[in-house]
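Report on one structure; see the data block that follows.
The complex is shown incomplete by one protein chain, all other protein chains being positioned as in the whole.
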Amino acid sequence: MPETTTKMVLAGEGGQGVQAIAEILAEAANEEGRQALYIPNFGVEQRGGVSVAFLQISDHAIGSPKFLKGDIVAALSERAVQRTATYAGPETVFIYDSAMEGVEDDLPEGAARVIPVPAMEVAKEEFHPRVYNMVIMGALVGATAVVSLDQAKAAIEKRLGYKFEKNPQLRDLNFRALERGIEMGRWPKGGIN
Amino acid sequence: MPVPAMPKSWRVDNKPHKFCPGCGHGLVLKCLGKAIDELEIQSRVVYGCDIGCSLLSWDLFNLDTVQTHHGRTTPVMAGMKRARPELICIAYMGDGGGYSIGVQHLVGAAMRNEKITVIVANNTQYAMTGGQMAPTTLPGQKTETSPYGRDAETTGLPFQGAEMIAAIAPEGAYVARGSVSHLAQLTRFLKKALRNQIDGHGFSFVEALSACPTNWRTDAAGTWEFVEKDMAEHFKRGEIKIPEKREAAADA
Partner (left out) sequence: MTVAPVKEEKRVFMTGNEVVAWAALAAGADIMYGYPITPQNEVMHYWSRLAPRYGKSFLQTEDELSAGFATTGGVMTGSKAFTATAGSGSVLMQEPMAMAEMMRLPTVTIVQQRGGPSTATVIYSQQEVTLTTMGGNGEGIRVVYSTAGHQDLYDYTIKAFNIAWKYRFPTFVLGDGYQAKMREPLTIYDPEKRGVKLLQPDPFVGKEGEPGRDRPPAQYRNTYNLEEELYEKIMSDMKEFEENSADIAEYESSYTEDAELVIIAHGIVFRAVREALDNLRQQGLPVGAFRPVTLRPLPVGQIKELVARVKKILVVESAYGQIARLIKEKACGAACEIHTMFKPGIGIAAEEVEVRAKEILAKQ
């Protein structure tokens, strides 16, 4: 049976915008007429815990909000690597930031591919550290092709448009970071399929 | 990296604590830790915390601790004290747990002059659940359940919890209100409150004006201003009730 559901797990520190990326992708997929189910997962603290988002995008009705293994797992912080390694199975593409230190022992063994992505480096050197999550989002879009670039941009605009109105340069910055991320996600040898 | 100075009664191994940056709890609990240190009662204290951000202090101290249910810390600690009077029982909660769901228990404990020390950290809203209106929310203050600003006409004025306790509690009780903007005073009040319990005079209660920059969405300057200017208009610092015997003795 052709696999038309993409299951994604994103995790990072509170404040890294993990929930924002997941919500934006979910909105974009929904606008495109695909089925999307997004659910956040965190503990009691208002701040400080690892923030995890589960996202499923599909062409047919989505079942359980919870799944055991993701098709793609993205960890934005060292703690996130530890927290999400469990969601990586033999078919999972596990991505993490190449700037992370001390995570070698926590990386999932047995994942299909474990890919260090220089998202933070690219964000810092080409854009601004704050669009780190946008680069990651681009990498996910590039790797999975779950939504089109146009829909991704539209969803970002919908969510962050009010900030862009005040500072139009932010729009350009975010979109370029997104596109750069997409480029990175498609390399090497295409994404998860 | 050097470890910052912490009260002796605090655990060091599990720091930094889990409170948000700028949270008032860290300050109030530091004052409490100092008071416990200075009174040298660490081995006799049982510390109780509520549900809400206060629950994050369940492993903060090197004290026996119990985290209870929302608003129920007062009766748990009162029950403990009745069973083992030599323990020093402290009930720590927020303004939601203290003045809303738990207010009836404060009334009961104060009325019976239960020899426990209750501390209410007041940051004018339910913080952990995302910033809903609380009895202490200021008029016009926007919260998740007063999205257009608190309307005093339909929801009342900021609750004067310490004053209510002072009105109900019999002779022997100690009631005060301090603030995270005046730490030395707050520490002094907490010490006097605990001293009141140690000496067996009666109920002791301290409200501590506290801060929540996360839900207030304020920066450092804005946070300070909200505590010192806005909250201070509605909540007066000072000692509201002191046992007569204490006034005569006039100790620290």
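Chains: A and B, in written order; residue numbering restarts at 1 for each.
Just so we're on the same page, a contact is a pair of C-beta atoms (placed from the backbone, for glycine too) under 8 Å apart; a residue touches a chain by one contact, two chains touch by 3 or more.
Nothing here was measured: the structure is a model prediction, and the numbers come from that model.
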Over the whole complex, note the residues of subunit B touching the chain we left out.
-> 51, 55, 67, 69-71, 96, 100-101, 103, 126, 128-130, 132-133, 135, 144-148, 155
For subunit A, the residues touching the chain missing from this view = 1, 23, 26-27, 30, 35-41, 43-44, 62-69
